[in-house]
Every structure is written in C-alpha cells, then in structure tokens.
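The next block holds one structure in the form of structure tokens; read it before the comments.
Heads up, one of the protein chains got dropped from this complex, but the rest are sitting where they should.
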Amino acid sequence: MTNTAARPSGRLVRRWARFALMAVVAAAFLLPFYWALVLSVATRANVFTMPPDLVPSWDFISWARVFTLAPWGLYFLHSVIITGATIIAVLVTGVLAGYALAEVPFRGREVVMGVLLAGLMVPPEAILIPNYVVAYHLHLLNSLAGQVVPFGANVFAVFLFRQFFKTLPVELWDASRMDGARWWQYLRHIAVPLARPVVMTVTLLTFVAQWSQFQWPLIITQGNGARPVEVALSYLQGFDGSHWRELAAASLLTLAPIFVVFLLTQRHLISSVAGRAQI
Amino acid sequence: MAQIEWDHVSKWFGPVAAVHNISLVARDHEFLVLLGPSGCGKTTTLRMAAGLEDPTSGRLLLGERDVTHVEPRDRDLAMVFQNYALYPHMTVYDNLAFGLKLRKTSPQAVRRAVEDAAARLGLESLLARRPRELSGGQRQRVALGRAMVRQPQAFLMDEPLSNLDATLRAETRVQLKALHAQLATTIVYVTHDQVEAMTLATRIVVMNGGVIQQVGTPDAIYDRPVNQFVAHFIGTPGMNMLPVLWGRVDGALAAIVGSQRLPLPPGLPWMRAAESAVSHAATVGVRPEHLRVAAAPETGTPSLKARIRLVEPMGHETLVHLDLDPDLTLVARTPDRWPHSNIPVWVSFDPRHLHVFDPVSQVAYEAV
Partner (left out) sequence: MVETVPSQPSPPPVAIGPRAPVRRRSFNLGWALVLPALAFLALFTYLPAVLVAAISLFQWNLAGFSSSHWVGLQHYAQLLNPISGFLQSLTVTAYYVGMMVPLSIALGLGLAWLVKNRGPRLTAWETFTRSAVFLPYITPAIATSIIWIFIFNPQFGLANAVLSALHLPALGWLTSTTWALPAVMINNLWHNVGFMVILFLAALSNVPQDVVEAAWMDGANGAVAFWHIIRPHLSPVMLLAVILGTIQAMQTFGSIYQMTGGQFGGGGGPLNSTTTTAIYLYKSAFVYFHYGYGAAVGVVLFLVMLGVALAQKKIGERHTFYR
C-alpha cells in the first residue's frame, strides 16, 4: 500500500475494483428510472410479481392510457408556459438589476445590494402562508401568473449578471456610445450577447427549479385551470395509486424534459449547480 | 464645419483637476495632436470632446454649436480607442456596421459604406472574422474602419498605435497620414510618443499636469519651446539643461557654467531679458545635435572643456555623454565616432542655438 508504483499488479487490481464499484454505483442510481421504464411498458401480468420483473416487455398501452386518465397535454402546456415565462422574467429582472448594480452608479446602490442579500436569508418555507395571503389579495390564486410572479426575480441571477457585467471592459460601453447606442441598445446588442454563458446558467437553473415546483402550485391551484404536471401527477397517484403502469409512464413523461435538457447541457448544468452552491 | 473648441474647460475628479481651464481650437481639416506624459490630462481632454466625460466647467463647441451637454451619439464624432474596443462577439462586418445600423441606415447603404471602408483599409478578406481571429494590426485597422464608415465630422484617436510593435507602428503612422490627406477631416489625436506627434501633426498641443504648455506646429514646438518642460519633453535625448550665472567678460555678457566661463557674442534675442532680469541665474538649454565635440577648442565660437564619460554608438551617429564638472553633464549627438571614454575634449556650439529659461518660472526668455 505504501509504494504502489513498485507493485503494478496491485495497482491494476485496485483500478479494476474502482471501475467495478463505479459501475455498481451508476447502476444503482439509474435503477429507479430503469424500473419505472420497465413498469411503464409492462403487461398487466408482470407488474405485480415478486420478485419484480426487471425485463421490459415493451407494451406501450399504458403510455396511451395515461392521456385518457387526465388531460396531460393541458398540464404540460401549463408547465411549459409557467417555466418559460419565469425564465424570461428572471432573465429580464436579472439583466436589468445586474446591469444597474454593476455599471450605473446611483445613490442607494449599496443599500439595494444589502437588501438583496438579506432576501437570500429568508427561507421560502417559512413565508409560505403570507405568500399565499399576498397571492390571494393580488387575485393570483388558481392562475398561471400566480405561479410565475413569486419567482419572477431571483437574487442569485441578479448577482450572476452583476458579476459578469463588472468584468466587461468599460471601453465597450464607450465605443458603443460613440457608435450611437443608448444604454438599452448597449445591453441588447453588446452586453447581453456577451453574457451568453450567464444567460444559459440562469435559464437552466430556473428551468430545473420551475419544472420541479410543487408546494406552491399545490396550494394555489384547484381543478384543471392552472394545474402543472407535478401537481397533476401527485393527484393521479392519490386517486389511481394502483395504476402502476400508467403512473410510471406519467412520471417518466414528467421527467422527460429534464432528461433531454440534461443530456444536451450536462456540463454547463453541473457547473451551474456548483456555482450556485458557492454563493 | 468640423471645428472643435474647448472653451475654458476644466475637469475635476474629486479634489484633483485632471484638466485645468484649457482653451483650445481644433481647426477644420487639422491634424491636432495632444502630446504629454501619462496623467497629463490629454485623454480626458479628448474624452470630453467625445462626450464620454462631462466637463466640470467650461463649454465645448462643435463649429458654432454648444455641445457641452450633448450625448456622444448626437455629436457626429468617431473615436478610435487605445485597445480598439472591438465588439468581441461580432464579425468585422458587424463591428463596422453597428453604428450605421443604430442610425437606421438602409441595409444597402450600410453594405456600401462598410465595403468602401473595408476596401480603403484592406479588410475585404477579413469581414467574416471575429476580432479574436485577427492580428494586432488588423484589429487596429478594424477600429479605424469602424470610425470611418459613419463619415463623421471629426475623428478622435486615443493612442491608436500604442499597442502595435515598432515596425507596424511606423507603417501605420504613414498610412494614417495618407488617410488624413485623403479624408480631409479634422483629427484630434492623443499620444505620449513625440515621434508620432512630430510626424503626424499639423499642430501639437503639449500638455502637462492638466495644463496646456504650448500649442504650435511641430517645428515651432521643436525650435522654440516656451518652457523647460516642452524643451526637455521634445527630442531624444531631451534638451541639455545647464544652470548658469551671468557675468561679464571684457564688458560683454558671459555665462558662468560651473567653473568655466562662456563668453557670448552680443545681439542674441534673449539678452535684453537676461540683463534686465532680477536674478543673476538662469537655465541654459541646448539640444544634443547642436553640440560639436572636438579634441581642440574651436576658434570664434564659445567652447567648454569637458571629459567623455560614456559613448553610445548608434551607427549613423554617436551619443557622447560628457562631464563638465562632477555635477554638470551634457549629451551630444555627433556624426563623428568617439570610440574611447575618459578623454578630455572641447564642446562648442553656435550661441544662436541656446535657449535661456528663467530659473524660477522655467519660462523661455524669448517668450516673454
């Protein structure tokens, strides 16, 4: 153990043991997804068996039946609208505030910074009830807007944009002024296009957060009017808990956009989450 | 009319005056160079003309129009920045076109203007590239092109050549001069490099400490510096400065330099000022190229005894460092080669090449 270089065979064994362990870990973490897939394409006969059947039988009837159990298209539409609108709102508020805090000197800027930082200290769980009260008085209950507005600004996004804009050389602003740009044209044509990695990070983090949003939509939506997929899924399990195959299919349906985005943007997504933790 | 006028303009950064009460006119079609050491206020002066800095007091006029509080976009001036400040995410074409697009120029007109500027600067083959794919010289040309496409009333250039290597700088300097002749517009140009200033300028503005020291043609600045700062700042090496006391030799005015006496012929333009001065002291300046070094004293011209301390051979000329007294040194530029050091020699010069400055105010006597 003390001198591995002198014992190549020992090192080889260790390397293979590590690969085997990594394979086991990866399999264990992916197993729930895999089993859900198996369940969703199982025939009725091989759902309730002990030990559980781990070989898929590729019967897609449950996938079709999911859509007869509930209006999934509508729920998806809601979730897409909510997520999309929140991303836009967070980007707009983040870019504007980040730009102001980075490049526009104004009286009270330090105060604004302090107020924003204080906002990070408020645990969302603790203010659930007053949030509901505010939403009630703004007539946001049971609406799509009610699921966007509370998340329309994100302190983390503001700071990310501020940090990035601070790194831009001031000559770019001077040059664009000489070219005739106003501040918003500078933002639109120069600063924001250059901030693409930050835009991407904020988009990904907001997407993941909003697609998974559950408690808030659970308390403010009733019926199908504004219900997003996560809440719909929760109800489906509540009322049709024995429909394992359909539930598995519906769960995978909800997970699908996340999988797709993860596969496309893996590296950026992981570093975004890592960056978020450091703030 | 593309005349830019600074009218009693000052700029304070907190308690520090970067520019102090300057009045200056860049005339139409003129190549005006603001020259000075770093921190002398030349860039601030330029940026106030651009509208990128607000003057603390005073007015800025474009032609007859008061633009003191007018945004840069409404001044119709273009600027070339020291580090070029190209938009990194845009192609060369888009960099050139950006200003025109913002002004809602028709696409055809944009294309024509960009292609025209690209052709003049030899950028045609680079239009699709991004700044990071360009060499320093190419970037510099793109920065120039971006200023040219809009056909502004005047160009403002902030040390546009300082990020180029020496060879490229010399080439670009020549191109810039040709371009000025071609475009026939006003250029205000900031530099700390006197060679650029001398070669390019119609007139030079020498600045120091936020104050204009002298304005004049390159020749005037070189031949008749109004004070010690200008005299020493222009020329490489700078003008030799020697503290002297006035005395009389056989009734004629003579300068006492260290332990030596330097008889002077009568009738030099500054003599009356020197004689009527309260002080018996002055500073005498003489440019290195006006000094002659010889093994024996010349007859008919004032000569000083010296010793060669150090020789810097440059090929076409030689810089000879001389000691008059332990604390009095001179540098001479001579076409002769002086191989050895520590040789006793004689230094002589035409007294008409002497510049005499008041030791307190440092102002040249001719200028009084």
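When the chains are written out, they are named A and B in that same order, and each has its own residue count from 1.
As a convention for this text, contacts are C-beta pairs under 8 Å (C-beta built on N, C-alpha and C of every residue); 3 or more make two chains touch, one makes a residue touch a chain.
Given the structure is predicted, the values throughout are model-derived calculations rather than measurements.
Touching the missing chain, out of B:G216, B:G235, B:G285 or B:P302, is residue B:G216. Although one chain is hidden here, its contacts on subunit A can still be listed: residues 1-4, 18-19, 21-23, 25-27, 29-33, 35-36, 39, 47-52, 89, 92-94, 96-97, 99-101, 104-109, 112, 115-116, 119, 121-134, 136-138, 149-153, 155, 158, 183, 208, 211-212, 214-215, 218-219, 229-231, 233-235, 237-239, 241, 244, 247-248, 251-252, 254-255, 258-259, 262, 266, 269-270, 273-274, 277-278.
Rule of thumb we're sticking to: only the chains that are shown with their structure count from here on.
With centres taken as mean Cα positions, subunit B sits 59 Å from subunit A.
Only residues 169, 171-172, 174-182, 185, 189-190, 193-194 of subunit A touch subunit B when the two sit together in their complex. If you check the complex, the residues on subunit B that touch subunit A are 47, 50-52, 71-73, 77-79, 81, 83, 85-89, 98-99, 102-103, 146, 150.
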